[in-house]
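Next up is a structure, given as C-alpha cells.
The other protein chains are all here in position, but one chain of the complex has been omitted.
This part shows subunit A:
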Amino acid sequence: MKSIRKIASMAVLGVATFAYAGTALAQTELDFWSWRQEDVKAYNEIIAAFEEQNPDIKVTFTAHEATSYNTILTTALAGGAGPDIMHTRSYGSLEAIAAPGYLEPLDGQIDLSALSADELLGTTLRADGHVYAVPFASQTIVVFYNKDLFEEHDVALPETWDEFLAASQKFKDAGVIPLANGLADAWTMEIMSGAFLPNFYGKDFFGEVTSGATDFEDERFVNALEKFSTLKEFMPQGYEGVDYATMKQLFNVGQAAMFVGGSFDIPTFVNAGVNFDIMPGPAAEAGGPRMVATWLDGGYGVNAASENKEAALKFIQFTATQPFAQMLTDKLANVPAVDGAEISDPMLAKVSAMHEEATPYIMLVAFRFNTPTGSTLLQNGLQELFTGKKSAEEVAADISEGIKSAE
C-alpha cells in the first residue's frame, strides 16, 4: 500500500514538475555517473552550485559500486546508452573507453588552460593526442610517520637515505617496527616503491624509459631496486604475509613508526586518531631532490552519443574552473588537478606543496596500457626481490623483457 501511495505521489509530482518546467523554461536533464559512492552528498552540493548559474540545466548524480564501475560504464556505452557526463578513470583505463570512440574530444571545445600538461597526460588518448576528460584530482605517495614515537625514541626526521636507515635501525633496536609495510598485497609494494625508487633512479629516467632511450635494465633502475630491497630488514617480522589491513593496523596502534602509503590513506589515520605527519621519501644523497610519485586519479568526460552535448560540455567546462576545484578540495579533501584552488586542509596543503618535486608514478602512468602491465611486472618482481627469490638484476631483466613483449 505504502509503495502504491509513493508511486502515485511521485507520479503527481512528476506531472506537476513537467507542467511547471513546460511553462517556465525548457530544462535539459543531464545524467552524471560516478564510482564515488562516498561523495554523493558533496557532488550534489557542487551540482547545486552549477545549477544556480545554469537554471536551464539539471544534473542527476548517480554513483555505482566502485569495483564494477568500469564494467557497468563500458557495458552501457557499448550498448549505445550510458550517461551524458561521467567520471572516467585515467591512463590505460581511460583508453579502454576513449579508443572505441565513446568519449567526446574536449580540446578546442572547452578551455583547459587551468590544467598542466602533466595532468592532461592522464586523460589524453595517446593514439590521436586529443584530451577526452577534465582531470579532477591527483594521488601522491608519501611516508606517514608517528610523531609520538619519533619524539619518544628521540629520532630525528630523516632527510637522506642514510639517515632513513639510521632512524629505522634506532627504532628496531628500541623494539619498534620501523616500517609497517608488508608484501602480502602486491599492490602495496608498488605504492611503497613509489616513495623510494624515483629518488634513486633520478629525474631523467622516466622520460628516457618512456621514450625508449633506455629500458628497465638500466643501471639506475637496478641500483634503485637494490637499495630499496635493503628495507626488508626494517619491515615487520613475517612481512611476507603482512597485508594492507595489517599494515594500517600496525601504524594505527603505534606498533610501527612509519608507513608508506598514498594520500588516499590520510582519512584512515585521521579517523583513527593517530598523531601523525607526512614527509616525502628520503633523498639519495644530502642535497638531492626528495621527489614524490603522483598520478591522476581520473577525470570528467562527455558521452560522444549524448543528445545533450551542449549542456554536457557546459558542465564539463565548469569542472575545469577554479571555483569547482575549490569546492572539490573543500568538500572532498582532494588535491584538485585544476590550478588556483586554496587548499584549506593542512595535511592536504602539505601534499600539494610536495608536488613541487613530483615525478610520475611510473608504471601506472606509462605502462598500464598493454598486457602484461608494468604494474603486475613490478609488483610480482618486488615480491620476488623481497622474498629473496630473485636478485635486483634478475627482477629488472624480467620487467624489461615483460614490457618489451607487451603489445
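Throughout what follows, contacts are C-beta pairs under 8 Å (C-beta built on N, C-alpha and C of every residue); 3 or more make two chains touch, one makes a residue touch a chain; residues count from 1.
Everything that follows uses one rule, which is that contacts and distances are computed from a predicted model.
Trainee: Name the chain not shown, per its UniProt record: "Tol-Pal system protein TolB", "Putative ABC transporter permease protein YurN", "Histidine--tRNA ligase" or "Cbb3-type cytochrome c oxidase subunit I"?
Mentor: The correct option from "Tol-Pal system protein TolB", "Putative ABC transporter permease protein YurN", "Histidine--tRNA ligase" or "Cbb3-type cytochrome c oxidase subunit I" is "Putative ABC transporter permease protein YurN", the UniProt name of the unshown chain.
Trainee: Which of A:186, A:304 or A:358 touches the chain that is not shown?
Mentor: From the options A:186, A:304 or A:358, the contact with the absent chain belongs to A:186.
Trainee: Which of these, A:126, A:147, A:203 or A:389, touches the one chain of the complex that we don't see?
Mentor: A:389
Trainee: One chain is left out of this view; which of A:44, A:275, A:344 or A:370 touches it in the full complex?
Mentor: In the complete complex, the chain left out is touched by residue A:370.
Trainee: Which positions on subunit A touch the chain that was left off?
Mentor: 70-71, 74-75, 78, 92-93, 95-97, 99-100, 182-187, 190, 236-243, 246, 249-250, 368-373, 375-376, 379-380, 383-384, 387, 389, 402, 405-406
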